[in-house]
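One structure coming up, written as structure tokens, with questions to follow.
Only a part of the assembly is drawn; its chains keep their places, and the rest are absent.
First chain written, first letter: the chains are A, B, C and D, and each begins at residue 1.
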Amino acid sequence: QDDPRIQELRDQGFARIAIANEPPFTQVNPDGTVTGAAPDVAREIFKRMGVDDVVASISEYGAMIPGLQAGRFDAVTAGLFMRPERCAAVAYSEPILCDAEAFAVKAGNPLNLQTFADIAAHPSATIGAPGGGTEERLALEAGVPRDRVIVVPDGQSGINMLQDGRIDVYSLPVLSISDLLKRAEDENLAMVAPVADAPVYCDGAAFRRQDTALRDEYDRILAEMKESGEFAAIIEPYGFSAAAAMSTSREQLCAGG
Amino acid sequence: MLWDWSFAISIIPTLWEGVKITILATLLGSVVAAVAGLAIALLRRSTSLLVCKPVAFLAEFFRGTPLLVQLYVLFYVLPDIGITLSPLVAGVIGLGVHYATYTAEVYRAGIDNVARGQWEAAKAVNLTASQTWTRIILPQAVPPMIPALANYFIAMFKETPLLSAITILELMNQARSIANFNYRYIEPMTMVGVFFLVISLISVFGLRWLERRYGRVGS
Amino acid sequence: MDYSGYIALILQGAVVTAQLTVMGCALALVMAFVAGLGRLSRFGAVRALATAYIEFFRGTSVFVQLFWAYFVLPLLGVELTPLQAGVLALGLNVGAYGAEVVRGAVQSIGKEQREACVALNLTRFQAMRHVVLPQAIVPMLPTFGNNAIELLKATAIVSLISISDMTFQAQVMRAQTGSTLVPFATIMVIYFLFALAISGAIRALERRLTRGLDGVRA
Amino acid sequence: MTAHAAVPPIIEVDRVSKSFGDFKVLDELSFSVAPAEKLALIGPSGSGKTTILRILMTLESIDSGHIRIEGEELYHMEKGGRLVPADEAHLHRMRAKIGMVFQLFNLFPHMCVLDNVTLAPVLTKGVAKEAAKRRAMELLDMVGLADKAKAMPAQLSGGQKQRVAIARALALEPRIMLFDEVTSALDPELVEEVLAVMHRLARETDMTMLLVTHEMGFAHDFADRVMFFDRGRIVEQGPPSEIFTNPREERTQGFLRKIIAAGHRI
């Protein structure tokens, strides 16, 4: 309780969090307020910690960890999935939002692309993914050549490019893809979910490596909320599964399982 | 978290891929800017208000709005009206047309800079309008423009990072992608900075040489 | 789809863009005069410093400068808010271009004017203050106007470091509404209006400063 | 009115008016010039001397009036029995009769002296390159610059430039030559060499020559007739001996007094 970092945040009255511009992980309302599964959980936990408010800045995925390291944010709560290299770069909380990967494709999946391996095997299929995100890495690891992995700046651009036939697949987590497709209202598009050769990933709140005390306190409150069902009450309306988050752990995910 | 040489060296091949795209986009963009700029300059001299006013307005509009936003519109909005450009084509058109609004000013200044007496002397020796343009005006107007044009092409070169918005993996985008993968910004960003600095220092000398060789508009 | 709320967001972004532009221009103006006059200094060290600044900031792309100010400076112990980083990068960058304008304009004031000052026994400072700069300001103005518009346009890229400027808010609106045309068309028009305002202001200033001076320069 | 009224005039200026904005530069100006006549135009600054030469060269348009060159309308042409404003083709044809030499030479700086002189004959009259060169060398020889044929204009002195400009105008073999203060941009020492060329031209050819000058001494020796201009009108004209030694009009007297006081010799 006496950790100086937590005290600092309490004194300043807010915590700075990085979020992505990607519903339903995060959502920006027309009035400018920020909601969505990740910031809602963070807001609640920080409140219980005695930090009254969170100030959210929308950031590119690629800029989140450098921004955290550079002290621009106190935490990243953006659907930044836990992976071993990331665990080495930041201090993660226990899992919060879990999701499998999905593809958005043309209706009827004309190239019949079900997995990242299918894309690698196809002679010309191209995949769009956010720069520095999980999907880009999965595609490259599956053997898709660099020039067929298109770095797309944001989800909406990805859907536009798919509609315009510039890419054959756009990959994001399941809930993101379904949200995008809902907004696009385009019957020529369809979803492949979950992608068989991609694991289910979970994100956690990410802190600076030295802020372990802050992270531990965050974990403690998170565990309480998971216990009490309050956690499920926040994330399930957005489509996320609380049970998935509770069935795994940081230790497992950071080990690459 | 400070400089890591082995990492810096390991990313050179990837960055080099970006350099090639950057240079290609700049060269193609320069060609578009040089040609479209001359067209704008000549159309703006037209005596017909129906030609010169709209061209002037469009040029002003392209000059007054960010290239980034223009690229978004070219790439993501045009398909709605059935024009789907590949990223490189969209990027080259965006860069080229944006910079054409600058080169048009260079052409205009270069042409205006030819002394009025030259037009009059051409008339006095009874040359036709097209003879006057090709034999007297342009041969005098173009050489002093070359440094100013080159200057804009260098500026364009430094704006190619914007092409990342339309999914082109040019140098800056490669660097960011490396940074995102490795959570290290310092090496890729610094190397990109050094690369741009080296190119532009070289071009400063190149420009000085061009200026010595061709003189300068307005001097 | 509720566009109006997001349009209001874009207008908030427009305020941020305007702030960035004004503060960036202020910094650029100061740097332009400091470095531009520095390059004309009698002291080699001052000239070298000014030249290094100008070549460095004109040479490296503004993107690199922005990323440096935002991600690398904090690692070196310099804490900047995103807005400060944006203003710093834009101001220093455009200031370097402005410095060349200042230098060129000051040099364009003919040798004769300086010689007249010597013949009237003015000191170098007096000559600069009363004779050279007042004349040099006028030819600087149009290029300064162009530089200010360049700076306005460059603010669009600060969205890359999470400043909620106009382009950034347009991206938000695009992600939330799925429409690309509406947000981008809106901000295009606003940027253009800003650019028109800048060039209008410069022209008005130019008219004021050249009153009575007509026909001085052909 | 003129001393040469018997032969049909080569130039007739007929009630020509010209304004720049509100300012009337030429006010119903009329005069004519006989073939081979040497006419000097003098008068105070701003009186319209340059303007009338520029109008004859079609560098400036006219507001009203008529100009006839060898009896043919300059700014008008017949079309369906009516006089209509001349088109570019008509002007092009008429311009072939007239050459002009400018105060600031207006040589083409990107071409050598020889190319300056041959360009127009080759392009506008279709003269063969070789023939044009031969003729150009003759003309350069006449102006004393045969050795400078390969020089660029920037390498010449002002007086040399002006002599090249004269050769260039002559290469088109115009019937009328216009000279607008061709020595006033020259250093005093260089004036003489240009005037000598003009004297020679006047003696050896029967070209019609119109000359605007502030060199009263030269005007005196050179011209058959002197016309004194003021505010776009002819105040007085006559043989130089009369105008310079015994001007009738007060304005002429005042002008000549001033010029003499300023150190110009007549």
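We adopt the following convention: a residue touches a chain if its C-beta (ideal position, glycine included) is under 8 Å from a C-beta of that chain, and two chains touch if they have at least 3 such contacts.
Nothing here was measured: the structure is a model prediction, and the numbers come from that model.
Q: What is the full stoichiometry, given one copy per chain type is shown?
A: Chain copy numbers for the entire complex: A x1, B x1, C x1, D x2.
Here, only the chains that are shown with their structure count from here on.
Q: Considering only chains that satisfy the touch condition with chain A, which of them also satisfy it with chain D?
A: B
Q: So which chain ends up closest to the centre of the protein, judged by Cα positions averaged per chain?
A: Central by C-alpha mean position: chain B.
Q: Looking at CA centres, what chain is most distant from chain A?
A: In terms of C-alpha centroids, the chain at the greatest distance from chain A is D.
Q: Take the average of all CA coordinates in chain C, do the same for chain D, and state the distance between these two points in whole angstrom.
A: Their C-alpha centroids are separated by 52 Å.
Q: Between chain B and chain D, what distance separates the C-alpha centroids? Give it in angstrom.
A: Centre separation, chain B to chain D: 47 Å.
Q: Distance-wise, how many Å sit between the C-alpha centres of chain A and chain B, to the nearest whole number?
A: 38
Q: In chain B, what residues contact two or more other chains?
A: 1, 76, 185
Q: Where in chain C do residues touch two or more of the other chains?
A: Residue numbers touching two or more other chains: 71-72, 75, 180.
Q: Which of the chains are touching one another, listed as pairs?
A: The set of touching chain pairs is A-B, A-C, B-C, B-D.
Q: List the residues on chain A that touch chain C in their complex, please.
A: These residues of chain A touch chain C: 18, 21-23, 27-32, 57-60, 63, 66-67, 69-72, 154-156, 159-160, 180, 183-185.
Q: Could you please specify the touching residues of chain C with respect to chain B in the complex?
A: 55-56, 58-65, 67-68, 71-72, 75, 149, 152-157, 167, 170, 180-181, 184-185, 187-188, 191-192, 194-196, 199
Q: Please give the residue numbers of chain D that touch chain B in the complex, ascending.
A: Within the complex, chain D touches chain B at residues 54, 57-59, 88, 92, 95-96, 98-100, 102, 104, 106-110, 119-120, 123-124, 168-169, 172.
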